[in-house]
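The structure that follows is given in the form of C-alpha cells.
Of the protein chains in this complex, all but one are displayed in their positions.
Note that the chains are named A and B in the order they appear, and that numbering of residues resets to 1 at the start of each chain.
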Amino acid sequence: MPILTADMSAGTIVEWRKKPGDAVKRGEIVALVETDKGLIDVEIFASGVIETILVEPGATVPTGTVLAVIREEPGAAPTPAAPAAIPVPVAPPVVLAPPSEAKAAPGRLKISPLARKLAAELGIDPATVRGTGPGGAIRREDIEQAAAGAAAAAPAAPRTALDRQARLRQTIGAAMARSKREIPHYYLATTIDLHPAMTWLTGENLERPVGDRLLYGVLLIKAVALALREVPELNAVWRGGEVVPGQAIHVGVAVSLRSGGLVAPALHDADRQGLGDLMRSFRDLVRRARAGGLRSSELSDPTITVTSLGEQGVETVFPIIYPPQVAIVGFGKVVERPWSVGGQIVSRPVITATLAADHRVSDGHRGGRFLAAVDRLLQEPGRL
Amino acid sequence: MTAERAVPGLDRDHALALLRQMILIRRFEEKAAELYTVGKIRGFLHLYIGEEAVAVGAMQALTSDDSIVATYREHGQALARGLPAGSLMAEMYGKANGCSRGRGGSMHFFDVSRRFYGGHAIVGGGLPIAVGLALADKLQARAGVTACFFGDGAVDEGEFHESLNLAALWKLPVLFLCENNLYAMGTALTRHQSQIDIRRKAEAYDLPADAVDGMDVLAVEASAQAAADAVRRGGGPFLLELRTYRFRAHSMADPELYREKREVEEWKACDPIAAFVAKLGERGLLGAPDVVAIETSVAAEVEDAVRFAEAGPWEPVEDLTKDVYTPAEP
Partner (left out) sequence: MTKMTYRDALRSALRQALRSDPRVFVMGEDVGRYGGSFKVTYGLLEEFGPERVRDTPLSESTFLGAGIGAAIGGMRPIVEIMTVNFSLLALDQIVNNAATLRHMSGGQLSVPLVVRMATGGGRQLAAQHSHSLEGWFAHIPGIKIVTPAVPADARGLLLAALGDPDPVFVFEHATLYPMEGEVDEEAGPARIGEALVRRSGDAVTLITYGGSLGKTLQAADQLAVDGIEAEVIDLRSLRPLDIATVLASVAKTHRAVIVDEGWRMVSLAAEVSAQIMEGGFYSLDAPVARVCSTEVPMPYAKHMEDAALPQAATIRETVTEMLRAHG
C-alpha cells in the first residue's frame, strides 16, 4: 500500500484494474485506493506480469503492506526497498537549562512558598531546616521530615490548637506508617538488674545540690550512648537506599507533650557528656519541647532514639523506629521483681530494655550485643 | 539515420540539450513520485510533469547574472537552472547534503550560488521578493533580470497586483512568468478569475505582456527571450503567460475530483516531450538512438541522485537552532 497523501497510514483497495497474468508497464494505473482525501489511482513503478494479488477489494491495510506480487521482466530497474522506517535521529533529551538563579541576598532563605506555608503551620523555624532542593532550597519534604522526627508546638499562633494538633497527628502518622511499611523491624528484649545503678544514684545525688540531682533515666541514656560505641551500626541513618553511619552519637529522647504529641529531640554527643551535663541538657530539652522552643536541628539530628514509658506503668515497650534512624531503644518501668543473686532469690529493681532495629542494617546477633552492653554498663554506674 | 537538414535557428546540439533537460525533469519527477509512495519523501510533493517545456524554454532566456524566484512546484526550474539533481533529491529526503540542508524539503529549494531564491509555499509570496531583488539590481546598476515564476492561482492574490504595480511604477527589471495550468489547486481558472485572459491583467498596470503555448518548448524559448530582452533594454517589467497543463494531481495528496479524466487525456496528447521528439524527428535532427542515449543518460543521472540522497547524512539535531540568526562576526 503506497503512501499517497501526507500522513497516510492506511488505505482501502476499492478496485483492481489488473488481474493475475496481466502484463503491466511502469507508470500504469493498477488499482484504485480510498484514502481520507478521497479515491486515488495507484500507479505501478515496475514492469512485468502480475503473479498474485494479495489484498482484495474492500480490505483496509496499513501503508507498506504488500498488495500484489509482480514477476519483473529481466533487466528491469530494481524496485525501491519496501518503506523503510525513516531513521529519525533520536533527539537528545531537552535539557532544561538550570534556572540561572541570581545569588540570594545574604540572610535570605531559599524556600519555596509551599514549604514556607507548611513550616508556619507546623511551627517550625525554616531557618533551621536543611534544604534538599536545588541549590539547597527548602522544600515541603524537608519541612515534613523535620516535623516527622517530632512535632514541635507551634510558637506562632495556630488557627486553632485542634487544627494544629490534627495536622501534627497526621504528619507523625504518615511517618510511622511509612516506617512500619518500609523498615523490616526485629525486636529484642532483656531485663536488667538496676540495683547497682539505683544504689549508686542515691549516693551520688546526696552529694549534689537539689537542682543538680540526676534522674535514673540519664543513666539509661548514657549507657545506651556508650553501648553504641561498641555496636556502631545501630547509630546510623538510612538515606538514599543505603546506610550512612552517624558521625557522632546523638541520642533522641522521646518527650511527651501535653497536647498529646511526641517529640524526640537530640542530646548531642551523649556518649561524651558527663552525667551532670547530660542531665542539664535533658532537662532543658524537655522544658523547651513542652514550651515549643526546639530547634529543628535538634529534631533532625538524632542517630537513635530512646523512649521510656515507665511513667505510664508499661513494663515492655515495642517501639517503631523513627526514620531515617535504624534503631530505637525502649525502657519500661522499674519494678521490684524476684531476682537470683548467687543462687538466692532476692528482690531487685529491674527494668526491661527493648531494641527495635532495622534488619537491613543489623541482625539479632549485633542487636543482642548492644543490649548486653547496655546491661553491662549499667552494672558499673560509677563509670558512666 | 536521416541526414541532418539545417533548419534556420535550430541547432541540433541545442535541440538535444533542450530535450535532455525536459526528459531529466520528467524522469526525476517520476522517481520522486515513486519515492514518495514508499515514504522516502514526505510532506507535500508537487510534480511538474507536463509543464517541462515552460521551465526549460524560459531558462534559455536567463543568464547567470539573473535571479530566479519560483513556487513550491519548482523542481523543473531548479533542474533547468542547473541545480544538481542529487542535491535536490537529498533535499527531498531531508538530508544535510540537500540544497537547503534538508531544512526546506520539496517546496523550498534554495541555491544562492546559482541565484535560485526558492521555493515558496505561500501562493503569491514570492512576487514581492522578486520585486525587491530587481530593485537591488537596479540600485546597484547591475544588468540582471529577476525571473519570477508563479501560477494562475497567484493572480488571485493581492501580492500579484501590488507587485506588478510597483514593478511597473519603478520600472524594475522583473520578468513575471505566469505558468497558467488552468487550475489553482482544485479550482478551475474559470471559477477563480473574472478575467481569464491573464496576459490582459498587465494592461491595468501599463506593462507589456504576451501569452505563449507552454507545451511547445521552442515557442516558450522564443517568447521568453523576447520578453527578457525587453526587460533588459530597460523597458521595465514584462508579464509572460505560459499556457500549460499539469498531467498529475496538484500534489501527491490530491484525488483530482475537480477535473475530468478526459480533459487530462486530451492534454496528454500535447505532451511537450513527445511533441518535441516528433518535431525534431520530422526535421531530421533526431533519431531513435538519440532518444535512447538520452534516456539512458538521464536514468543514470536520476539513479545517481537517489544514491546521493540515500547516502547523505542527517543534520545533527544539535544544530537545530543554528542559523535562526546570522552568527556574530568572530
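FYI, a contact is a pair of C-beta atoms (placed from the backbone, for glycine too) under 8 Å apart; a residue touches a chain by one contact, two chains touch by 3 or more.
It should be emphasised that the depicted structure is a prediction, and the values quoted were computed from it without experimental measurement.
Participant: Mind giving the shown chains that are in contact with the missing chain?
Facilitator: A, B
Participant: Which of B:Asp137, B:Glu179, B:Glu241 or B:Asp254 sits in contact with the chain that's absent?
Facilitator: Touching the chain that is not displayed is residue B:Asp137.
Participant: Tell me which of B:Glu162, B:Glu295 or B:Glu310 is the one touching the absent chain.
Facilitator: B:Glu162
Participant: Which positions on chain B touch the chain that was left off?
Facilitator: 67, 69, 98-104, 108, 110-112, 117-118, 120-122, 125, 127-137, 139-140, 146, 158-159, 162-163, 165-166, 169-170, 322-326
Participant: Spell out, residue by residue, where the missing chain touches chain A.
Facilitator: These residues touch the chain not displayed: 99-105, 110-112, 135, 137.
Throughout what follows, only the chains that are shown with their structure count from here on.
Participant: Can you name the residues of chain B that touch chain A in the complex?
Facilitator: Chain B residues touching chain A: 30, 33-40, 42-44, 249, 252-255, 257, 299, 314, 316-318.
Participant: Please output the residues of chain A touching chain B within their complex, sorted ascending.
Facilitator: 2-6, 27, 35, 37-40, 43, 45, 63-64, 77, 80-84, 86-87, 89-92
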